[in-house]
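Here the complex is missing a single protein chain, while all its other protein chains stay put.
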């Protein structure tokens, strides 16, 4: 019995396009029978936010962060050519035209393929994000758990 | 007979400085006798565009993308301190002063050293880029081919 190959991705970025790239690679690796982990940290945590407004107690700065950061994958901007929000619309138009998957669909597919979605607890604290605000069925861990996966990884990326 | 070491780079970024870093590492690895692949996706595809205006049929959004994106490596901006295009000029000035290689020269060197330059077909479709618009002697592939290379890679980077 051979061990499964492993892919780990640190998703730091909160951009629609970079997050798409992360999830396309993750889904490809899962289809290739890799064990795949996406470790969401800093702005990458926003991909895991629910899109409704969840009422939780927060400090002042945490409220500002919560307000300014996109609530879920569908609300993210582009890393390039964002054009005040018109860029994401253009990308979504061409995704539909080519029958490609949108980012929320890519995330759903990753969950169906058992890609391990992890939220970094340390940066959740910093940005004031709470578990109630994030998607169900994800895991919570710190950098030690990430390194435990990555040191056995065949493909390790920081996005 | 030992197998060659392998380096793979996903070039997602369309910035002059990040693309320089990608090609400097790629050329270094090739000189070190690695098998090297650069997989160009999203804005990274612009490094492979020819600098002339190629006439191809495109939809409306694809025309806007083609217009707004830099036509070739030499036209790219910087990820930092771009100063409305003055930053790239400054970088090119210091490159000349230090007899370093410009980005188009680094790409040419990579081709001479048999670095495998791959254009991601899925994102070409999304951004409406066609083979006629890209450099000659490059390869076309999808994420499965990238993963096939990367899972055997000694050095895998996402830039």
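The first chain written gets the first letter, and so on, giving A and B; residue counts start at 1 in each chain.
Definition applied: a contact is a pair of C-beta atoms (placed from the backbone, for glycine too) under 8 Å apart; a residue touches a chain by one contact, two chains touch by 3 or more.
Worth saying up front: this structure is predicted, and the values here are computed from it rather than measured.
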Query - Chain not shown: contacting residue from A:31, A:109 or A:147 - result: A:147
Report summary line: By the document's definition of touch, the residue of A:28, A:72, A:87 or A:128 touching the omitted chain is A:128
Requested in this report: Would you mind spotting which of B:100, B:122 or B:145 touches the chain that isn't drawn?
Outcome: B:100
Report task. Pick out the residues on subunit B that sit against the missing chain. Result -> 5, 7, 17-18, 21, 24-25, 28-29, 31-32, 34, 79-81, 90-91, 93-95, 97-98, 100, 154-159
Requested in this report: With the missing chain put back, which residues of subunit A would touch it? List them for me.
Outcome: 10, 12, 14, 41-43, 59, 61-62, 64-65, 68-69, 122, 125-128, 143-144, 146-147, 150-153, 156-158
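Definition applied: only the chains that are shown with their structure count from here on.
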Report summary line: Taking each chain's mean CA coordinate, subunit A and subunit B are separated, in whole Å, by 25
